[in-house]
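Written below as structure tokens is the structure these notes are about.
The complex appears here minus one protein chain, its other protein chains still in place.
After this line comes subunit A, so read on.
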Amino acid sequence: MYVVANMNICQGHARCEDICPEIFSTDDNEGKVVIAQSEFPDDLLEKVRLAVRNCPEGALRIVKGGKA
């Protein structure tokens, strides 16, 4: 499983970082999302899913299998 971000939409709310800091952080420049590890381990699925659902911009997406 992969998680990808649409950087044109991300506005740096940092909700993803709050919920799943293992995978998401925000950069020090524009405050936009930085994904540490696009292919994330299965045991983080719940947290990543929750982060995706809490992104107010709908900027995050989980992609099964290959990279989008």
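To be clear about the criterion, a residue touches a chain if its C-beta (ideal position, glycine included) is under 8 Å from a C-beta of that chain, and two chains touch if they have at least 3 such contacts; residues count from 1.
Note that in this section contacts and distances are computed from a predicted model.
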| item | value |
| --- | --- |
| Omitted chain (choose from "succinate dehydrogenase", "Cytochrome P450", "Branched-chain amino acid ABC transporter permease" or "(Fe-S)-binding protein") - UniProt protein name | "Cytochrome P450" |
| Residues from subunit A at the interface with the omitted partner, ascending | 11-15, 17-21, 26-31, 50, 53-57 |
